[in-house]
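All protein chains of the complex are present and in place, except for one that has been dropped.
Going by the order they are written in, the chains are A, B and C; count residues from 1 in each one.
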Amino acid sequence: MPAATSTAILLAHGPLRERVSAELTGSVYRNGGVIVAHDQYVDHERGHYFTRLEWRLDGSRTARTNLEGALAETLHPLGLSFALYFSDDLPKIALFVSNLSHCLYDILGRWRSREWRIDVPVIVSNKTALADVARRFDVEFRHFPITPESKAEQERKQIALLRERGVELIVLARYMQVLGPEITAAFPNGIVNIHHAFLPAFPGAKPYHAAYRRGVKIIGATSHYVTEDLDAGPIIEQDVIRVGHATPVAEMIRIGRDLEKVVLARAIWAHLQRKVIVDEARTVVFA
Amino acid sequence: MPAATSTAILLAHGPLRERVSAELTGSVYRNGGVIVAHDQYVDHERGHYFTRLEWRLDGSRTARTNLEGALAETLHPLGLSFALYFSDDLPKIALFVSNLSHCLYDILGRWRSREWRIDVPVIVSNKTALADVARRFDVEFRHFPITPESKAEQERKQIALLRERGVELIVLARYMQVLGPEITAAFPNGIVNIHHAFLPAFPGAKPYHAAYRRGVKIIGATSHYVTEDLDAGPIIEQDVIRVGHATPVAEMIRIGRDLEKVVLARAIWAHLQRKVIVDEARTVVFA
Amino acid sequence: MPAATSTAILLAHGPLRERVSAELTGSVYRNGGVIVAHDQYVDHERGHYFTRLEWRLDGSRTARTNLEGALAETLHPLGLSFALYFSDDLPKIALFVSNLSHCLYDILGRWRSREWRIDVPVIVSNKTALADVARRFDVEFRHFPITPESKAEQERKQIALLRERGVELIVLARYMQVLGPEITAAFPNGIVNIHHAFLPAFPGAKPYHAAYRRGVKIIGATSHYVTEDLDAGPIIEQDVIRVGHATPVAEMIRIGRDLEKVVLARAIWAHLQRKVIVDEARTVVFA
Partner (left out) sequence: MPAATSTAILLAHGPLRERVSAELTGSVYRNGGVIVAHDQYVDHERGHYFTRLEWRLDGSRTARTNLEGALAETLHPLGLSFALYFSDDLPKIALFVSNLSHCLYDILGRWRSREWRIDVPVIVSNKTALADVARRFDVEFRHFPITPESKAEQERKQIALLRERGVELIVLARYMQVLGPEITAAFPNGIVNIHHAFLPAFPGAKPYHAAYRRGVKIIGATSHYVTEDLDAGPIIEQDVIRVGHATPVAEMIRIGRDLEKVVLARAIWAHLQRKVIVDEARTVVFA
């Protein structure tokens, strides 16, 4: 959904100071920017400030390439870390899949219908089952078979491929393979996974079977950034659905699919709208 | 909510056989009963049959006191375990509380407003803070201070008190004390607890703090039967509510209260309507 | 998701009689059928009985073509209306669309990924915008431009096309054109629509705009059978999502898309699993 006008989006956080908000907006105003969104969150206990500021570029008196430097002059004295994005940059996303296609179809449909303004230069898989889905949507499909012995080497090749294609975000769309430390280190806060359970309940394999055995009355799905520690990365989005004693595992798997694809899509959307700031083990997700 | 007409309620389960449903209903019809509800659930994988059958007593040709024996003649040859209840029996419930009153007020209000047809002969507490709530609702309040040394002895006294008062169900309404093995053994499937988290996530103490640290986007509450294994008993009911990065622990605790009292109330209601069958680690809860 | 074994599915309803359930199951048993699911609902106020009975065909002693007649002999004396389905029949579905593609992509993905065992012989549209989606999924796309003058004639052609292709279910996947009386009469309980509001709130056009103006805190979607009276047909499924004062109409439209596609998919699934019985203005939807 392309904005009518290009905007700059600033994500910043750091120690709360008295005039931090006024300094930030003032710096945009002075440059001729028209603010279209300004979200702030203060963790009062820790005295930490988080913000997302979005302004139109059309009246800006600073060239786009100088903007980051200009902002650094305002933000660094305030002790703020920040990242700057432009709404008209086209985020390049790689999809990692195995045998299950529901998240893949969902993401490709959002892309091809222009619901999402993204580019998907490549689909990566440790299996071949979904090659024809890639073909249907005219995307390159790359097969990386992985064994315990080949894993590190294959992932190094994956990293090279992703770098070459300019990928900024990896989406694990029910990719049934734990990522190694090199690839997670190469894309910090740049890999989004969908886990088919309400984390921290039921981490690991076969969560629907575990949920059935425990007799829970609600099942869930969790989308999170991938860190080295499996299923423990910062959570971006979760949702749940009610089940009952008469819901067998096969039916949980079936209704879970819709949950998984919607939760994953919401997490990707929040990331792409530059609405997520990772705050150690947690996330700030602006509305 | 007293039924216009008294009914008998049968909860039964056992191996699935071809004519088990027809045998059961036939046996009621032959006795002159008019069926008002008949719920069934079949676990096809294990070949196990569960049912709840409710019929009006007014046309019954079998005296109430003979009904259990008459049913046994039909059900035991079918290999069914069963329990028989009468809708006009007044269930006697003991409430166990500590310092938090939201579940206590909620249950007492449902009782005194006649939303629930129950009797609450006694409130048991390891603290004295809620004695005046008991007084406001005209219920006896019994204080059992508990130390590691006195615990077994105090719980023996509690069991004696509950037996004397004819209590059939103990409700732990945010009772901050782990029950010992004697009392859990004395009331099998007869103690309902509310845990302020979405089990199996965040068992044990201070679950809202743990939820905050993990950065979950949804918090929950779980009502379950109490077994010897803390927070691992069969779940009766769960519900959740959405939170965000800006929801501090204190606010989770506040909004969690409404969740806890509603989830606990639903579990008690299902139990009292004789809609729950415990099936090993799980429950069957008829709608 | 093809069942391992073919089954017959009976949907029946009629006046509640004492042995109706036993008669039904007995008739299946006598024919050598193994029951795999048996759902029942009794509207006690009206004394009306509804059931869904599913049994394996592999041991059946009655030929498939004789089954309907054999069942009629049991069911008609009981006053029951019924319909018989076979799980291995491939339901033929026509998709009606206009300019919005999210429901279309979703349904086509479920079909091509074999999540749903269906056939989609044709996509019908009053616009041309989605022709390339049809092409991507290798489905015939038929354009029927509609003006007030041509409408009746065009719909007659649509009916002819659908009949020729053996279509049993029409899905209005955000089809922006009110159906005329001939086509609704031609497919009784055979047209499923998705309305982007929580009916009966906000019927008609631009419901998200109306929801915004009214300041509701929750928006919804409704899937229903189409009858002559617009937006008043029997509801199959509904769901909702929370919004707030800061959710502009454009954002409601965006998040509503996910709601619409999931609600529509659930309704289609229930219909295809033969779990829906229309009961005048309402539906019985077995779990």
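Here are a few things to note about the model shown:
Everything that follows uses one rule, which is that a residue touches a chain if its C-beta (ideal position, glycine included) is under 8 Å from a C-beta of that chain, and two chains touch if they have at least 3 such contacts.
It should be emphasised that the depicted structure is a prediction, and the values quoted were computed from it without experimental measurement.
For the chain missing from the display, the contacting residue among B:70, B:230, B:262 or B:281 is B:262, taking the whole complex into account. By the touch definition given at the top, chain A reaches the unshown chain through residues 18-19, 21-22, 25-26, 29, 36, 38, 40, 42, 44, 242. Interface with the hidden chain, as seen from chain C, comprises residues 41, 44-45, 198-202, 213-218, 220, 234-240, 244-246, 248, 279, 281-285. Contact residues of chain B toward the unshown chain are 1, 101-102, 105-106, 109-110, 112-113, 115, 133, 136-137, 244, 246, 254, 257-258, 262, 265-266, 287.
To be clear about the criterion, only the chains that are shown with their structure count from here on.
Chain centres here are Cα means. That of chain B falls 38 Å from that of chain C. Between the Cα centres of chain A and chain C there is a gap of 35 Å.
Contact with two or more other chains is made by residues 244, 246 of chain A.
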